[in-house]
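Here the complex is missing one protein chain, while the rest keep their positions.
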Amino acid sequence: MKSHKLSLLLVTGLTLTAAAACGSDDGDDGGRPGAASGGTAPVSISVNCEPPKTNKAQRATFEEDLAAFQKENPDIKISKVTDAFPCYDPRTFEPKLASGDLETVFFVNFPNVGRLIESGQAADITPYVDEIKTFPDYNSSIDLFKKDGKIYGLPTDGYGMGLVYNKEVFTKAGLDPNTPPKTWAEVRAAAKKIAELGPGYVGYGEYSGNNVGGWHFTASIYGRGGSVITPDGKKAAFNTPEGKAVLENLHQMRWVDNSMGSQLYIDWPALMKAMAGGKMGMMLGAPDVLIALRNDFGGKFENYAITAQPEAKALFNGGAGYMINPKATPEQIKAGLKWIEYEFLTPGKGQLDYVRAKGANLTVGQPYPDLYRPDTPSGQAVDELRKANANIDAAQFAGWVEGSRGIPPKAEPGPYAQEIYKVLDTPMSAVLTRKDADIDQLLSDAEAKVNSLLASKS
Amino acid sequence: MSDVTSSGITVMPGRSAGIPPTSPRQGHSGRRQRRPRKPINTQFRTAVSPHQLNTARGRIVYWVVLVAVLVSFTAAFVFPFYWMLTGAMKSTEELNSIPPTFLPSHFSLDGYLQAWDLLDLGRLLGNTAVYAGGAWLLTLTFDVAAAYALSKLRPALGKVVLAMMLSTLMIPPMVIMLPAYLTVKDVPLLHWNLLNTPWAIWLPAVANGFNVFLLKRFFDSIPRELLEAAEIDGASSGRILWSVVIPISRPILGVISILTVVNVWRDFVWPLLVLPDSEKMSVSIGIASLSSQMPQNVLVASLVIASIPTIVVFFLFQRHIMAGLTAGSLKG
Partner (left out) sequence: MTTASVPAASGRRGQPTRLRRAVKRNLTAYGFLCGALICFALFSWYPMVREVILSFQKTNFVDPPEWVGLENFRTILQDPAFWPAWINTALFTLLALVCGFGIPFITAIVLNELRHARAYLRFVVYLPVILPPAVAVLLFQWFYNPDYGLFNQILGFFHLSGLQWLNSTSTALISLVIVSTWMNMGTGTLIYLAALQTIPSELYEAAELDGAGLFKRIRHVTIPQTRLILLVMLLLQIVATMQVFIEPYLLTGGGPENATVSVVYLMYQYAFSFGNLNGGNALGLMLMIVLMVFSAIYLRVSRDNTV
C-alpha cells in the first residue's frame, strides 16, 4: 500500500548512520590538534582514573577536585572523565591506546612506563615540567619516566614492597600479630600454622598468571639480592641461586607444607579479593595494598598490617603515575600537567589534602605516596600534614617503615617488562601447580626465552 | 561483530543436507494426542521398534531411561541455575562454608540490590538492548534489500557481488577482528571514530553473508508470476518488495531477526574491543570486566540478573526461537 515506506526507511537509516557518526566525531576532541587552538576557547582535556563507585569517599573528593580545578582555571575544560577500575587494565587500556581514544591525561603503572616511552606512545613533557612547583623535590621515582634526558610522565604514587598480613588470622593461628615474620623460614612456619586452621585457610598467597606472576617473581628476586635482566638490558639474569631460592621456597610451601591453598590467583584483583576475604594470612605487597583492601575490596582495615619484606636486600619500586597522550597539543599538555600537579603533587591539595581526607572517612597516616626526598620542602610539608591529620594506627605500617629504612629501591626490568613477566608467569605457575616441577629446568627455559626475546628486540 | 559460526547457534545451511523439505507445520514434534495412559505412544516410528517398546521389558527399560534422562538433564542444566539463584542470597562467608548450605540461611535480596547498584546493571542491560535492537533493524533493512536486489532485480555483476558476500563466510570474523577494529576506530575515507558508539555494533552486524544467503535463497523460491503480476500493475520495485515479498517472507524474516538479536546479545570479543568505555559496555563485557573485584555473592547476583531477560524472552518465544534456529540452520 505505502510504496515509499521501505525506501524511506532505507534513507532514514543511512542519514542516521551519517549523522550519528559525525556526532561521535565531534565528541572526540581528546587528542585532536586544533580543538584548543582557537585562542580564547578553553583548552579541553580528558582524564581517567576517577575512583570507582565502590569507593564512594575517594570518588566524592575526586569530583570535588575536578570542579575546584576548573573553577580555578577557567581556561581549562575537563570534557571527559572515565572511571574504569583498575585504572590500568590491560583489557581496556591497550585498545584505547591503539585507537587514539585514550584520555589526554592517562594513568600508567610502573611496569608499562618503559614500554610506552620506548614505542613513542607518550608525549615528551620536558619543556613544561619547570612550571610544576614541586618537580625539583622528586625522589628517584622520576627516573623511571626519563629516557635520554627527556621526561615522559610524572609519578604520582610510589612505594616499596613489603609483607602484608592479616593480624586476626595470625591471632587465630596462635601467632603473635605484633611480631610478624622477619625471615623466609619464619614466613613458612607461620603460613603452615595458618593453613592448619582448616579448609579454606591459606597461609601465603601468590600470583601466577597474566603477568602479575612474573611481577611478583621480580619483587621476590630483588628482595633476595638478585636481578631479572643484566644492567645493559640485553640478557636474562634470574637463573641464579636467588631465582632458584624464590621458586624453591614457593614450591616447598605449596607442596611440602600445603600452606598456599590450591586456587591460582591469575590477576591483580584475584589475590586482593582473597586477602580481603579474611582467610588468607600473608602476601607480598606494598602499603597501598592495605588501603586498596579497605577502599576497593571491602576488607576490615584494622585487621591488616604490613611489615618489611623478609631478608630484603633491595625493594622493588612499585607505583604509578600519569602520562600525556602523544597526540595532545602543547596547550593540552600544559593543561594536563596542571591537573596532575593540582590533584597529585600539591601538598595540601587533591590526594595530599589530608585535612579533607580525614573528614571524608579516608585513611591518613599511611607512609605513601612516597614521592619527594625527605629533606626537601615538599617532602617535609607532606610529612607534617600526614602526622597532624593521621587517623589510622601508625602501628599497622610501623613494621614496614622501620624495616625498610635504608634498603635501596630497584626499578622495573626495562621497557619489555610485561613480556618478561609473561615468560616468568610460567615458572611461577609451574611450582604452584606441579609437585614434580623441575626448578632448574624451568629457570633455564625461561632464561632462554627471555634471552631470545631481548635479542629480537635489539 | 556477529559471528555466524562461532557462536554455536547458527549453522550454515545444509543446502546439501539431503533432508527432504518438510513444511513447518507438518511437525513430527507436533502435539501428541492425549491417549489413555497405558501404551507408550508410538505414533511415529524411530530406531526403537514400537513393538519392542510395548513389551513388559521394553516398558521398564523405557521408564528407567526416561527417569535417568530427566534426572541427569535437571542436574546438568537446571541445578546450576538453582545454585546461582540461591548463591546470590548467601553471604560471602556462607558461600565459603564447607560443606555448602543447600538453602540460604537468610532470605535476602541484598546481593541482587548491590549488584544492580554497583555494576549499574540497568544501564548495561539498556545498552545491550539498544545494540541488539539497532542491529536487528539495520540488518533487516539492508540485508533484505540486498538479497531482494540480488534475487529479483539481478543487476549486472550481481553474481560477483553475491560471491564476494558469501566468501566472507569462509573467514570467521574473529580472525579479522584486529583490522576490523581499526576500521571502527577510523573509518576509511570518512575518518569517523565509531568506538564507543552503537554503530560499532550495528554496522558490522549488517555485513553478514549468512543472512544475505538465507534471504536470497528464500526470495529465489518466490514464484516469478507473483512479482510479474504486480509489475504489470505498475508497482515499483520498492513497492513489490514491501507489499508482495515481505509479507510472504515472514518465516525467514523471523529467523534472521532471531539470529541477529541472539548474536549481538551473546557476542563477547567484538564489544570488548569496540566498547572500552565502561558507560557504553554491553552487559557481558560489563560483568566480565568488573567480575574480579566484586564479592562472590554480588558477582553471582549480577550473573542472575544478566540471565533473566534472556531466559524470559526465551520462555515467551521458545517455540519460535528453537524452530527458527534449527530451521534456519537446516533448511535455510
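Labels for the chains are A and B, by order of writing; each one numbers its residues from 1.
Following the convention adopted for this analysis, a residue touches a chain if its C-beta (ideal position, glycine included) is under 8 Å from a C-beta of that chain, and two chains touch if they have at least 3 such contacts.
The model shown is predicted, which means the values in this text are computed figures rather than measured ones.
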- Message: Considering the complete complex, identify which of B:89, B:121 or B:165 is in touch with the unshown chain.
- Response: B:165
- Message: Using the touch definition from the top, which of A:60, A:189, A:266 or A:381 touches the missing chain?
- Response: A:266
- Interface with the undisplayed chain - residues on chain A: 7, 10, 13-14, 90-91, 94-95, 97-100, 115-116, 119-121, 199-200, 208-211, 213, 261-264, 266-267, 326-327, 418-419, 422-423, 425-426, 429-430, 432-434, 445, 449, 452-453, 456
- Residues belonging to chain B that touch the chain removed from view: 1, 5-9, 11-12, 14-20, 22, 28-29, 32, 40-42, 44-49, 52, 62, 65-66, 69-70, 73-74, 76-78, 80-81, 83-84, 87, 95-100, 138, 141-143, 145-146, 148-150, 153-156, 158-159, 161, 164-165, 168-180, 182-184, 187-188, 203-204, 206-207, 209, 212, 224, 228, 236-238, 241, 262, 265-266, 268-269, 283-285, 287-288, 291, 296, 299-300, 303, 306-307, 310-311, 313-314, 318, 321-322, 325-327, 329-330
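Operating definition for what follows: only the chains that are shown with their structure count from here on.
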- Note on the structure: Interface with chain A, chain B side, in the complex: residues 92, 96, 98, 118, 120, 137-138, 141-142, 145, 181, 185-187, 190-199, 203, 235-236, 238-239, 241-243, 272-273, 276-278, 289-290, 292-293, 295
- Message: If we count contacts the way the header does, which residues on chain A are in touch with chain B in the complex?
- Response: 1-7, 9-10, 13, 17, 20-22, 24-25, 28, 52-54, 82-86, 89, 91-92, 95-96, 98-101, 199-200, 267-270, 272-273, 277, 279, 296-298
